[in-house]
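Take a look at this one; I'll ask things after.
One protein chain is absent from this view; the other protein chains keep their places.
Now for chain A:
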């Protein structure tokens, strides 16, 4: 009997342990994330909800092998040759330069991914607004317009680079998107921007870094300027119209000093219409200085980071500059570099670059447009001006030039040049006859000793002088590829170690990884 009691007691004790644990309760407790089901955003969260729409533009623009490299390394002004410490990176920079990239090339894929990241975020937020998940009492229309304009901006990048991309606006549609023709993408972007305009903010001061009415109009002007490339039909008049709207608004002016547009405090610029803001703490990712400077340049500014030593100017491009053009020194780091502490010369950057796979660490002028503040980290404070007032003027000028109004165009070009020739105001002046000339660029293949073989020159480029003007004004601003295409030089000219490819190269390939993920996508012509 006693034994039995013990039995029960022990069994009870054994079983008593079990209920201490909640048996089968397997609901996951979430501590370090915000659960969608339990979080109700309010209006104060709106900036945070909109932010990711823009944040992907940072890595898109100046990220590792990003859009900047895509536009510049494919063109005739900037190269990333192999440095003595390696940096061949499987030949990726050589392929950019020689247009021998394939559908596996990372730079176009990176641009694709980041652009669609922005597009998807816009679609998601728009869908949340539609569903009432985001309670917007006032400014709903303005927010929707801004989001659509950012999406149009991302689509503009795709239109320009990949051309035939899927247009997706419905976040809830989870079927694999269908591909659209470049013309359809063009129409979509124009429609979205045009429809957004009435509700976009006209206040330039409070919308820095965001899409406002003037940013949308400048973007439209830029798209119309390239309409012939995109659709086969030029839209010069529309380009002039949109540019005029921005000019007439009086919201923007040319900064007095060219370098003010690019310095580390350039958020104060009155010229910038749409910038991708960077910050060494809050918005990291401007690594232009890290990629271009040799490690020895560290002590010059001085910097709190050791740069990697990579890209530099194509010597032929440097040769096009007028020696009196202060933009040369404002854009490129040249000659002896002195230590801030000792004054000793630590490295001397020379113009000459023997070849893509044969350089010394000091070969080539470096990108110095984005001024490096003392004690800069690996990430610069300088914002990247994507659209600025000089763009508006030059877009209008080019459209005028191409519609037979060379004299008016020359006036605008002169206006843009004036701050670059302060010491030689006469040299700033450009005439209609000047703009009719060819390009000064000594196109041809460069031998290792610097001589130009297989010389083509630039005389045969229509309005080549205007192309040169674009080159000087917008060097290292991710402009060059688009301009070369519009002027017909991109697929015909030789420069440095580049020879034209026989197949189409003005559009980048649809990334193979994206085709693999979405069988609806067909590869672009030439790949």
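Heads up, the rule we're going with is that contacts are C-beta pairs under 8 Å (C-beta built on N, C-alpha and C of every residue); 3 or more make two chains touch, one makes a residue touch a chain; residues count from 1.
Methods note: contacts and distances are computed from a predicted model.
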So one subunit is absent here. Using its UniProt record, which name fits best from "Ribosome maturation factor RimM", "TonB-linked SusC/RagA family outer membrane protein", "Carbohydrate ABC transporter permease" or "Branched-chain amino acid transport system substrate-binding protein"?
"TonB-linked SusC/RagA family outer membrane protein"
Of A:47, A:132 or A:198, which one is in contact with the hidden chain?
A:47
Just to verify: which one of A:74, A:117, A:367 or A:507 makes contact with the chain not shown?
A:117
For chain A, which residues touch the unseen chain?
3, 6-7, 10-11, 13-15, 17-18, 20-21, 23-37, 39, 41, 45, 47-56, 58, 82-92, 94-95, 100, 102, 104-105, 113, 116-117, 119-121, 123-124, 166, 168, 171, 173-177, 206, 208-210, 277, 279, 281-284, 295-296, 298, 302, 304-306, 308-309, 346, 357, 375, 377, 513-519
